[in-house]
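Once you've had a glance at the structure underneath, I'll fire off some questions.
Heads up, one of the protein chains got dropped from this complex, but the rest are sitting where they should.
This part shows chain A:
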């Protein structure tokens, strides 16, 4: 196989249908950006889950009466609630958080939002028993067993919040995947079209090649490589796009998100997502190329 021959065939082929090639590259790139975003969200779901599950707590909020009277959980019903919780096999530790402490936690959580701080006062925030579980999945049992107990006003299950968050991330992921799939289909059709046009404009060459006894590799490899090169350029553009999105995202916005959702960093994009995108692009373009040649180009 003469590499220089194949190379020059590929480069003339790409230049000959330059509008088609550009269209195909851009479609591939955008489709892969969406696919990449989808992969990032998948990773974000995991990271976010881990992040929350590490510090996942069930907060058993106590009634106003207890909150005001009992600042260190020494009287009933607080004491018995705490003891019962500690005896529950699913529970790891139980910590009493009185109103003053709760207010500190609140101030810390909303330090960037002065309006919220103005609205709140230490008296408005109830005391709670912060329950850390041995395994987060059992939070439902605690909620069930203690909601009706005397002195309990409300039980906040941290797990539910995470579930809701994860659910909405999954919706986002599905949207990006469906979008990328539709665009990928468009890219596929463009690849197929590109190869057909390319084969048509080069029909004399291919005809001569067949007659003088060139093997299928020689007649078809240029077309296949043409599709693969275009696909690879699309993938490189998509990777550059994803990375620059991550780098150029205003840091304020990123920090704000970071409190809620954990997104993977550029390292993950560069070394996990990029190879996947590149491989996908090459694989799909060569596969479509192969099938198109089989169907449309006689050997």
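Things to note:
Quick note on the criterion: contacts are C-beta pairs under 8 Å (C-beta built on N, C-alpha and C of every residue); 3 or more make two chains touch, one makes a residue touch a chain; residues count from 1.
Definition applied: contacts and distances are computed from a predicted model.
Its UniProt record calls the unshown chain "Cell division ATP-binding protein FtsE", which is the correct pick from "NADH-quinone oxidoreductase subunit M", "Autoinducer 2 import system permease protein LsrC", "Cell division ATP-binding protein FtsE" or "Beta-ketoacyl synthase-like N-terminal domain-containing protein". Touching the missing chain, out of A:214, A:245 or A:270, is residue A:214. Listed for chain A, the residues touching the missing chain in the whole complex are 1-2, 5, 204-205, 207-216, 218-219, 299.
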